[in-house]
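Note that one protein chain is taken out, while the other chains of the complex remain in position.
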Amino acid sequence: MKTLNDYIEKLNKLNFKGMYNSDFFLTWEKSDDELEALFTIADALRFMRENNISTKVFESGLGVSLFRDNSTRTRFSFTSASKLLGLEVQDLDEGKSQVAHGETVRETSNMISFMADVIGIRDDMYIGKGNAYMREVSDAVKQGNKDGILEQRPTLVNLQCDIDHPTQSMADMLHIIHEFGGVENLKGKKIAMSWAYSPSYGKPLSVPQGIVGLMTRMGMDVVLAHPDGYEIMSDVEEVAKANAAKSGGSFTKTNSMEEAFRDADIVYPKSWAPFVAMEKRTELYGNGDFDGIKALEKELLAQNAEHKDWACTEEMMKLTKAGKATYMHCLPADITGVSCEEGEVDASVFDRYRIPLYKQASYKPYIIAAMILLSKFENPQATLKTLEKVAKQRKFD
Amino acid sequence: MKTLNDYIEKLNKLNFKGMYNSDFFLTWEKSDDELEALFTIADALRFMRENNISTKVFESGLGVSLFRDNSTRTRFSFTSASKLLGLEVQDLDEGKSQVAHGETVRETSNMISFMADVIGIRDDMYIGKGNAYMREVSDAVKQGNKDGILEQRPTLVNLQCDIDHPTQSMADMLHIIHEFGGVENLKGKKIAMSWAYSPSYGKPLSVPQGIVGLMTRMGMDVVLAHPDGYEIMSDVEEVAKANAAKSGGSFTKTNSMEEAFRDADIVYPKSWAPFVAMEKRTELYGNGDFDGIKALEKELLAQNAEHKDWACTEEMMKLTKAGKATYMHCLPADITGVSCEEGEVDASVFDRYRIPLYKQASYKPYIIAAMILLSKFENPQATLKTLEKVAKQRKFD
Partner (left out) sequence: MKTLNDYIEKLNKLNFKGMYNSDFFLTWEKSDDELEALFTIADALRFMRENNISTKVFESGLGVSLFRDNSTRTRFSFTSASKLLGLEVQDLDEGKSQVAHGETVRETSNMISFMADVIGIRDDMYIGKGNAYMREVSDAVKQGNKDGILEQRPTLVNLQCDIDHPTQSMADMLHIIHEFGGVENLKGKKIAMSWAYSPSYGKPLSVPQGIVGLMTRMGMDVVLAHPDGYEIMSDVEEVAKANAAKSGGSFTKTNSMEEAFRDADIVYPKSWAPFVAMEKRTELYGNGDFDGIKALEKELLAQNAEHKDWACTEEMMKLTKAGKATYMHCLPADITGVSCEEGEVDASVFDRYRIPLYKQASYKPYIIAAMILLSKFENPQATLKTLEKVAKQRKFD
């Protein structure tokens, strides 16, 4: 695409009315048109930034972030996206401000939102909790807006929960759309979402779940591979099955990494913890059973150690389509001999794919900004047109 | 009011010259006209925001915050207010930067202020310290400006000290002005500022002190109720008495919550620590006597436990005017059966008043923004007019 108008015309053909004034919790709650609109806006924002056209649609306003887990890249992506649109970020640091549950969630959600246009939350630590918490916050501010407490209704953006990691999977998808020269070229392509060994034990399930929940919509042949016992959330598997049936793709499971990699166009090897173990951990945590958690961790590490052969080695890569599948990772990866003794991927494989991997990550700020823009602006085509007409420079010339 | 001009005309009738280039420490240091101007500016800013008119009066500049106590809502209010006017917030985190006393206060105050337009401080932990510290900072930057070190003089905003909590009491007042349909309707109304039981022991005195120090100016009948031994700072009682005499209202004290609630138009039941105990605590802290502090806390908790009947129950509410007094709280409240076993207020009472309570809190960012605007702009009427004329949208349309 060459002009902003190309993006606008594409938007004109899509029905994404449902995005206005909505939240972004799970990709499978959105229609195909809505996701395509989101990709289009993300590309348009990138196009504008690369052409030094300001995309500041807010003169003032806040983006509130809440990270219940350490984060560098998602934090910077959220800040970058907010600032790109003109919002200042105020972090709700629970260490400083004690956010609890129930009544307190409702109250705090309103108290931080008097001038908030968006709330981004990362809460991926406990099964059954993160997504539920986000919805609780969203309900509170929606009600606050209805009750006349909040002048505007802040949009909620899921920056990673126990179920999905939509800003990751959407950035991943936008990356391969560009790598393969268009979403239409993804049809019939084989992608292997595979477990891989890592010396750490409890990596979130939201990445593999997000990937199979999204990639199955594009007519791709999605293979989920993991050792026996490393099952993901069954609800998401059902989503993937239904998606595949609808899109004309497929969703299969295997306990063989080799089978998954064979003739794959794309591989996404990554460690995660078994869903049932994470459920158990959540229960232990709820009971304050910290000895139980320690025992569980030990058990999981031992279980992991039996599967050190699940690694994205040079030999494994040779199995893929022409030995040249696109290698993906959400980063940071556990690189054998670099960040750990034995890990998810060989150093030589990682090295060869570093540039596209970094590019993959570069889409996240634009995806987040597009989520905000689509929720806050009823007619984004008009918004983009006006921005182009005003033609304010991002960086003074 | 319907147009911005209505606010401007109101301002034209008031004398608030003293606000320009001044700090906001205590409400009782300000004239009636000055407070009315502040309420008017706060309303005008809200009006403009609700009508999508940008109120960004700074292209760049800093709002510096210093919180010597945990804070969510005041932190977000200060950030919201700063951003509303175009200032970026930089927090002075003492954990990261060690602010001490004496020479260091003078130096640090200047070092953080080379481009600071406002400094907001919360320092409510020790009697005789917080307000004094704020004045020390203010003196330092005033002198720095005179000496040609600081190009501009940052305004100091008291975000809660040991004596007053002006951003809270002013927001509370603006709320009831709107609830009762105008400040003139508050004349003769009875407000009960009452102690209430909470399982925690050392809540700041600045809220009850701020309330009796401000509400007595509006011709209201202000009743301060608490168990024997829970006296507030006597200096503030003197302020309240003098205010009442001047405004034609009254200021009375009682050791009976029932008496205070009877026929009250407004009730504000809230826990606080006895002033003398807090003075003792400050002394113990000064001597580094941490065992003494622990003993004192234990003693205070035992004393509190004798007054669990001081609670805003449904029965108590029935005593109020038609059983329907406005219930106020600075939040978060200790709600019986919700946030604690026995607390300041019944869950059913709190629930019934939740919406107005949240609205009460929503005024704080506007109050803070009005404090900044009145101090930094000599002719705010002209400033508002120009903003309206420029008519830049807060949120792109």
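Note that the chains are named A and B in the order they appear, and that numbering of residues resets to 1 at the start of each chain.
Operating definition for what follows: a contact is a pair of C-beta atoms (placed from the backbone, for glycine too) under 8 Å apart; a residue touches a chain by one contact, two chains touch by 3 or more.
These figures come from a predicted structure and were not determined experimentally.
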| item | value |
| --- | --- |
| Which residue of A:Pro204, A:Pro365 or A:Pro380 touches the chain not shown here | A:Pro365 |
| Contact residue for the chain not shown (choose from B:Glu9, B:Glu50, B:Asp69 or B:Glu151) | B:Glu151 |
| Chain A residues touching the omitted chain (full complex) | 49-50, 54-56, 70-73, 75-77, 79-80, 83-84, 86, 88-89, 331-332, 335, 338-339, 355, 358-359, 361-362, 364-365, 392-397 |
| Residues from chain B at the interface with the omitted partner, ascending | 56-62, 64, 88, 90, 92, 96-99, 102-104, 107-108, 110-112, 114-115, 117, 144, 147-152, 376-377, 383, 386-387 |
